[in-house]
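Pasting a structure here, questions to come.
A selection of the complex's chains, in situ.
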Amino acid sequence: MKSLTEHLTFETPTRVAFVNITPQVESLVTKSGVQEGLCLVNAMHITASVYINDNEDGLLGDYEKWLEGLAPHGPVERYAHNSGTGEDNTDAHMKRQVMGREVVVAITGNKLDFGPWEQIFYGEFDGRRKKRVLVKIIGE
Amino acid sequence: MKSLTEHLTFETPTRVAFVNITPQVESLVTKSGVQEGLCLVNAMHITASVYINDNEDGLLGDYEKWLEGLAPHGPVERYAHNSGTGEDNTDAHMKRQVMGREVVVAITGNKLDFGPWEQIFYGEFDGRRKKRVLVKIIGE
């Protein structure tokens, strides 16, 4: 069995941001030499997501508005987590649950085994500071 | 390490549909010969889900109504993705995030290692066209 462990780092200039990380993950699959296996990509922070969907700007804006409707950022004092910790990111802990922490992608013939429109995104909901994503590949 | 890669295909007659795919996945586990391992089942399209829950008709109807409340199909022009692309499926990209892209199921003794009511479903949110699901099995 082969394995590879690598990190991607982010520091987005805005609180909410979506970053297409497909090229970086593809490079790591090549580097791993794994022909058949699984590729786990997960946020290492609990106010961010890794998810797979469309690389289309209109959709990214729609996601931001939709998530704000499901889990509003403010008023900050509506959330016990904010009051108790002095933070203002409770909504980010919720948005991350809707979008998910991780994706597991099949590797077939040393490539991400993807449908036509699948792209891996890093979803940031509490940015403007350093965050990391873990890529773990196992297989043969 | 053994591996198996197969596809399931769908073309549902309705825009929204839920299809129990547990028997097909179980057959592929048998075929793989994997005794101990992991089975990844994922939608290859970004307006569909694979998820695990109950095979009960009332619940499937409840899910459809609930998801429509969380991410309404219309009015179509409320979404930038629809306006920008001429499509009408932005809500499907959202419903798919709530229900999830993939499941990872343990294989124990060459069987899906399931609790009493776990069933694997394909959730379609923009049907009436060809879609695929990937099944990837790795283990020994």
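Some notes on this structure:
Think of it as A and B in the order they're written, each chain with its own count starting at 1.
Assume a contact is a pair of C-beta atoms (placed from the backbone, for glycine too) under 8 Å apart; a residue touches a chain by one contact, two chains touch by 3 or more.
As the structure is a prediction and not an experimental result, all values here were calculated from the model.
All together, the complex described by this structure holds 3 copies of its single chain type, of which 2 are visible.
Keep in mind that, in the parts below, only the chains that are shown with their structure count from here on.
Computed centre separation for the pair subunit A/subunit B is 20 angstrom, with centres defined by C-alpha atoms. Residues of subunit B touching subunit A in their complex: 1, 3, 5, 38, 40, 42-46, 70-71, 79-85, 90, 93-94, 96-98, 100-102, 104, 132, 134, 136, 138.
Note for the complex: subunit A touches subunit B at residues 1, 36-38, 51-54, 56-59, 61-63, 66, 70, 98-100, 103-106, 108, 113-118, 139-140.
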